[in-house]
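This is the structure I want to talk about, given as structure tokens.
Left out: one protein chain. Kept in place: all the others.
Moving on, here comes chain A:
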Amino acid sequence: MSLFFKSPIDIEILFDGEESRKHVEIPNTTSSSARTLKDRYPLYEDGESLSGIVTLRVKEGRKVEHLGVKVSLIGTVDISKSGTEYKKRSVDNFLCLSADLCPQGELVHSQSFPFSFKDVEKRYESYKGKNVEVMYYLKVTVLRKSTDIVKLKRFWCYLYNSIPATHTAATSTDEPKPVKLDIGIENCLHIEFEYSKSRYTLKDVIVGRIYFLLTRLKVKHMELSLITRETCGLEPNQLSDSTSIRYEIMDGSPVKGETIPIRLFLGGYDLVPNVTSNYFNIRNYLSLVIIDEDGRRYFKQTEIILYRTRI
């Protein structure tokens, strides 16, 4: 189709200093074939200005009439609701900044227009989940009588120190409090586990230990997994869990009194910090799973808060 209806104008968006800017690689889920395929996006953070040049190229010897060229910075939350009968996408724009680049006229030559959005507030981090996607992009629109010519360029946004406000207790003290839990199945299993704290940066190490007070189970192995749970929409909430990390921490069956150390480096994994917003929530859970020799799984989840720091 594009062969026949080739856009008369070639729009190129170039951010200032894009080449030297940090990029993030996000696995491309749309392309079904290769998992290894990744999209690279330039990385911005909250409050950062976004400036660049938009170049409109016209084919030699052609004139393009337009009703004006507009550049807009848009942030959207894209929630796909998988209901029972239909699949509906709702897109909410939470950010929309626009600027006119050029008034109504005619483009004869290729022309560049600088643009700049100063100190853009970005409320949410870019996110790509199963049902929810938070996107930031720059949109250049050449308005025409017929269909507009649109060019999008996505960029990625990280928010640092984004400690969710919901956890007030956590903010009150600087000292990270260790998480201790005492769980068990009567006459079967009784364990005590301990994580050094409940809040971790994305580059952090989860350190802890599991103390076996009673084991009548024939444990095959024990895993620690990190589960990312996104919640969106109204009641009933639409949940989607994805396991980000599966990490075996014990092999074989321990006896009473045994202590198993936990150490899990988070830095090497692609994790998502906790997000709380009107549209959706992202939470992280640590799940301790014990698998016995008959394949039964016993688990206990504990919420932990992940947040991004600059370091």
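Note that contacts are C-beta pairs under 8 Å (C-beta built on N, C-alpha and C of every residue); 3 or more make two chains touch, one makes a residue touch a chain; residues count from 1.
By our rule, contacts and distances are computed from a predicted model.
Student: What is the protein name, per UniProt, of the chain that does not appear here: "Tetratricopeptide repeat protein 7B", "D-2-hydroxyglutarate dehydrogenase, mitochondrial", "Vacuolar protein sorting-associated protein 35" or "ER membrane protein complex subunit 3"?
Tutor: Its UniProt record gives the name "Vacuolar protein sorting-associated protein 35".
Student: Using the document's definition of touch, tell me which of A:G61, A:P103 or A:G268 contacts the absent chain.
Tutor: Of these options, the touching residue for the absent chain is A:G268.
Student: Could you tell me which of A:L56, A:I79, A:M250 or A:L271 touches the chain that is not displayed?
Tutor: A:M250
Student: Residue by residue, what part of chain A touches the chain that was omitted?
Tutor: 219, 221, 246-255, 258-261, 263, 265, 268
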